[in-house]
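Apart from one protein chain that is not included, each protein chain of the complex appears where it belongs.
As written, the chain order gives the labels A and B, with residue 1 at the start of each chain.
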Amino acid sequence: MAKSPVDTSRRRFMKGAVAAGGAATFVAGYSDPLAKMAKGVTGSAGEKPKDRIHGNSLAPEYRVDLDTGELTLNPDQRTAFTICYGCTTQCGVRVRVDNASDRVLRVSGNPYHPLSADDHLPMRTPVAEALRHVSAYGGQGQVNRSTACARGNAMMSQLESPFRIDHCLKRVGGRGERRWEKISFEQLIEEICEGGDLFGEGHVDGLRAIHDHDTPIDPENPEYGPKANQLMVMEATDYGRSELLKRFTLNAFATRNYGHHGSYCGLAFRMGSGAVMNDLGANAHVKPDIQNARFIMYIGTAPSQAGNPFKRQGRLIAQARAEGTLEYVVVDPALNASTSHAADHNRWVPIRPGTDSAFAMAIIQWLLDNEGYARAFLELPGKAAADAAGEATHSNATHLVIDTENHPRRGRFLMASDLGLAEAGSDADAPLVVVDGELVHGEEAMAAELFVDREVDLADGSTVRVKSSMTLLRESANEYDLATYAEHCGIPEATIVELAERYASHGRRAVVNCHGGMMSGNGFYAAFAVQMLNLLAGNYNMKGGSAVGGGQFNGFSQGPRYDLVDFPGKRGPQGVFLSRSRFPYERSSEYRRKVEAGENPYPAKAPWRSFAPPTLTEHLPSALDGYPYPIKAVIGCMANPIYGQAGLEAMIADKLKDPKRLGLFVAVDGFINETNRYADYIVPDSVMYEVWGFTGAWKGALGRMTTACWPVVEPRQQKTAEGEPVSMDSFFIAVAKRLGLSGFGDEAIPDADGNLHPLNRAEDYYLRAAANIAYMDEPLPEADESDVAHGGIAPLLPRLERTLKKEERGRVAYLYARGGRFQDASDHFRGERLTNAWRRTLCVYNEVVGTSIDTMSGKPNRGVPGHSLPLLANQQTMREVFPEEEWPLLAFSFKSNLMNSYAIGNERLRMIKPYNPVKMHREDAERYGISHGDTIRIESPGGSVVGLALVSESVMPGSLGIEHGYGHRDLGATPHVIDGESQPDMPWLRAGININDLGFRDPTRNVDGTWLEPISGASVRQGLPVRVRRA
Amino acid sequence: MNSMAIELLAPRYAIAWYPWAVQYFFLIALSYATLWLAAPALVFGRQRWLPTARLAMLACLTTTLVAPVALLADLHQPLRFWHFYAYATSSSWMSIGSLLLPLYVVGVLLLAWLAWRPALQANRQAPGLAGLAARLLSFGSAPTPRAALVLVGLGTLALSTGIMLYTGAELAVVKARPLWNTVWLPPMLVATGFIAAAGLILVLNRVSGLRDQATIGQMLRVLLGACLVAGLVAGSWFLDGINANVGSVAAALDSVRHSPSWRSTALWGGLTGVALFGAVLYLLTRPAARRPALFAWAWVLGLVAIHMGWMFRWVVLMDVQHVARNSAGFHHYGIPAGSSGLLGIVGTFGLWLAAALVIDLLIPWRQARQGGSAADVSLSDSTASSDSTAQSDAQRAAQKIEGAPSHG
């Protein structure tokens, strides 16, 4: 075995080589530490933070001496009050800005603001005092906080998002190909207004051509109105600027077709509420006065999980839990953040999705059977009685409804005029009621019989059957027995009875609240029934009851300083909405032609909804299908129906891409979302904190309030030739001026003396609205220097000077220094009653509803709430078309308490919750062989998605819960190419699933439509039929 | 399901110590254990252990050199290592360790130098780098007094117990990780350190070509003993904690109950331990005649033993960090491929290999002595190629193994 020397040296060489290899591996393996050592030569292997102890923590915005309370501002920063647009709650917030970089450092609540503060400070508080109030001084800050939620904190990254659009874009290639070129604002305006062969795809009508008020769209159907209606404008929610958009749309360009997101937000609820509150025009709604209520049933809305106002409700319910003043239940298919294990007196009651009408009617039945209603209140027949009883209003519980089929007045209230006791429509005409068996004029009785069912001879000689509203309600409630209701909604009979008992036992401090959970196939009647519970408790306008809130200080009004409603040359839109809303089908040419031809006019080609507001859910699909008429252009502002409306994308995407169906699609937005991805042009808009506007509270704040926002940081997008930031405002102003529309330009805004003022830039409009607000009622005082400094409004002053009259400036500054105008909290109650009351007659029976006709079946709609199964457009139940054997589960969605529909780009939210697993009940999981954490495929009649199963008992068996806000395809989820350069690819923005991808086209319709709630046209997102399997 | 709740939201916690820590704990354990395996011959003069001691000294020096390199890498601020000395803190075992470690390293270096010096002196005439190294490192031709070697050896052994203590205590005091927080962890680290060290020597014995039968026998016995001790420690740990509701055993049982990966690790560890013990016992109880044939395969057991020692540290240091402390369940991490993961692990081994080979190339470690001078080292040994030396050494050793006990 002896080795030769050659061998030996070779071995030595080999060893050397291996040693060198080992050393090389080491160097590679040690690269991190080596790099750290290299960096460490500077004293640290990392970034050296500003402070050895506090690291890179922000420098405080001001200091407060804890002994004296003296407050010293940090000269490098400013704090300014504005609006958060982290969700539609639109809280007033305090934004900390770094003066040097104009970057937002952090956001917290505005202490004057009712949606952010525990007890909001009175307006007259000096701003310095308000800032001291949220400090640690005297422990005040945490007794009375003013906060921004997680989103409210994180959303500041929207400003600097890599996906933000900061330049005017024109599409390259076909629609939706995600390729764009940058163009100047001026080119954009010219092309949009003048049209032409803009994309090499043939001629496109510009807005000038469309702006035609002389030619009817369709001479066959003159009621459709002029060609100007072929421009459709849609926006998401009121960002505080809707009034300017509507000024352009409805009164300058004057198209009929303006639509917002309501129909896929909560319209079914809003209309159910409007039905009870006798306000199917604006669909008013209420929220519980949580602080004083004793028992609340949340049915399909989830305080602290979502709900509007998100923060305020969350905070109040939390306080009530700690104080033990309130008992509440949350009736929801899934457990969520609204019930707390840490406290008593709150609990989750699981319900099957889409079955709330059964639950609510069951409760109604029990209440009626057990006299669990506010008898004295309901017996009040009219205003006189209400006044005498010290009530702000009364109900129509005792009013009599004509219930004879085919009678021309079927469904109407029996009026004094019906008996010839008054002139119809006159002041003296009023509903009749029964007192001691006698028919009495409602204004003359102090109390009337609740349950009436009798015949009455009318003045015209006919005899009709009349029933009181309460009788009709009872009949409706008794259509099914408790057991049937219980079985349908999945809540045990005993639980229903127990809840009804508790509800009744708390009298007028028992309240119900509902919202998104009503977006089901029978949502309108479900919401009508739920809201009826508030009426039965008689809790409207009561402390601890249902509060309508104080509304806004509306500056966009014929205010004390400027008239922002009327202007020379103002026009009103004419014709039928694309969604065929608020127009009785029976007055259409189509109806007339059918009747003339001797055909049954029903069903209509597609639903006409006589008392629903215009619905975006119908607008777009109908327009693309050309029924009632085709359109030529769409301007979308910050709207994303394709992400938000169940089933829309699969149904319309291809049509939307077709320039023949839609000539021009302009989007005004800060981002490219799933909808405006298909646009021809994108106008870069300001993003939160850079925006002008005024918002109110939806509800839930008891006082009157208006939140103000102004560009507290300079908008980061492109500027117009005049040096104004391109935005929604400058876009509409420029278009209006180019088209020569009135209401914009040099002589647009009349002041109180009739002098005309210009509307050439955003602030011309908003600052004048601010002046109106500041001067309303008792005018606000003038801001002093300290207010200006502490409210961070120094950058605003030159604009006030440039725009407003001298005397207005100080008061407007006072308003902006406080972020708006807010009624004092001390004004909220008058004794046991709420100061801000609802004064219309509350409806047990809603006459508008009860006299309307379902245009698909030709049958009258029911004027009181009632139970039915989820319905498709032709009134077939969903289960008849999509049977349980095939689609055994019902999917529903709930809002994320963290994400919203457009927050996915915020990494600080993603890092907390990057994904939305699907909630599934253990029994179902076992049935389909699925375990916790499995990847599952969910299929529906309209689509299919893949998700992760979260198996638990915290969801109703048979249903599948999907958190909303994930599963994006745009907003950064797929890179767009702009001027040949790709946006970053961030795969994590695509994570998760969107239940709306499981929505579907309603197969019972002739004109394409997704599944919509029949009465309201609201998008159905709760109770979608699906099946699952392991993927 | 035996849980009372479903966790919907909890953050992902990263591990704080990376695989570098495993490398350090592994290498430093090899270092102190091999030191003790070198000691019978080098320090206490047991001639029969000399072949083992030569291998052990090589292993000891190389691991001692590489271990601190791995340790440094686990610092996020490696260049601030001097803070350890500027702000020494008596309450911190890590600080204590930082004081001990350099002393220990110096001790090992001195010891190796003393052990190798006679051979270096003898090698001064060698051609090439080896000769240069010998000239540079042998520092004159004065003989190396055995007393110096003994003294330095004893001192280093003492320091090594400090290392054993501090490395064990550093983990054992951490209440935050119940799995570490037991007095049984330090002895277990030592026992598994000896298992790995014996394994390493078995492997070195093979790859160096020495194939010393005596070494194999000795190491198998060490293995047996260390396995026994490890078993005893594990048993005591278990019995000590079985009835406790909190603490290390409870946490371990919890982990094994709830995590499939812990279950398989426990199973794997248990089975390998028992298999190793069984195999060693089997080899040692074979009739003398069959041993050489069987012993030729002992290096395989050596590999298993190394694996045991390393895996134990991996589980203790890495897997334990995956047990969530505040939230439910376990955090699962893939080892990253790069520097802070796989590449780092491989890199440290690479460095060790390089160190071993460089020493092999430059230093006549095979002629290590218990002191003395160049004259004691046979010239032929020093001039012959190391491979043939190895051969003859091995042959001599093989002959000796059956012979009379040496004078040691």
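Simple rule for what comes next: a contact is a pair of C-beta atoms (placed from the backbone, for glycine too) under 8 Å apart; a residue touches a chain by one contact, two chains touch by 3 or more.
In this text, contacts and distances are computed from a predicted model.
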| item | value |
| --- | --- |
| Candidate names "Hydrogenase maturation factor", "FAD/FMN-containing dehydrogenase", "4Fe-4S dicluster domain-containing protein" or "Fe-S cluster assembly sulfur transfer protein SufU"; UniProt protein name, chain not shown | "4Fe-4S dicluster domain-containing protein" |
| Chains still shown that are in contact with the chain withheld from the display | A, B |
| Selected from A:Thr25, A:Gln77 or A:Ser108 as touching the chain missing from the view | A:Ser108 |
| Option touching the unshown chain, where A:Pro114, A:Gly152, A:Gly538 or A:Pro941 are the choices | A:Gly152 |
| Among B:Leu8, B:Val106 or B:Val346, residue touching the chain not depicted | B:Leu8 |
| Touch with the omitted chain, as defined above, among B:Ser31, B:Ser98 or B:Thr167 | B:Ser98 |
| Missing-chain contacts mapped onto chain A | 36, 43-49, 51-66, 105-106, 108-109, 118, 134-137, 139, 141-143, 145, 147-150, 152-154, 156, 304, 311, 314-315, 317-319, 321-322, 335-343, 346-348, 897-898, 907-912, 914-915, 917, 932-933, 935, 937, 945-948, 950, 952-954, 967, 969, 987-988, 990-993, 1031 |
| Missing-chain contacts mapped onto chain B | 1-18, 74-77, 80-81, 83-84, 86-95, 98, 170, 173-177, 245-246, 321, 324-330, 332-333, 336, 340-341 |
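FYI, only the chains that are shown with their structure count from here on.
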| item | value |
| --- | --- |
| Chain A and chain B, separation of their C-alpha mean positions in angstrom | 66 |
| Residues of chain B defined as touching chain A within the complex | 6, 8-9, 11, 20, 69, 72-73, 75-80, 338-340, 343-355, 357-358, 360-361, 385, 387-388, 391 |
| Residues of chain A touching chain B in the complex | 1-3, 5, 8, 11-12, 15-16, 18-33, 36-37, 40-41, 44-46, 912-913, 950, 952, 954 |
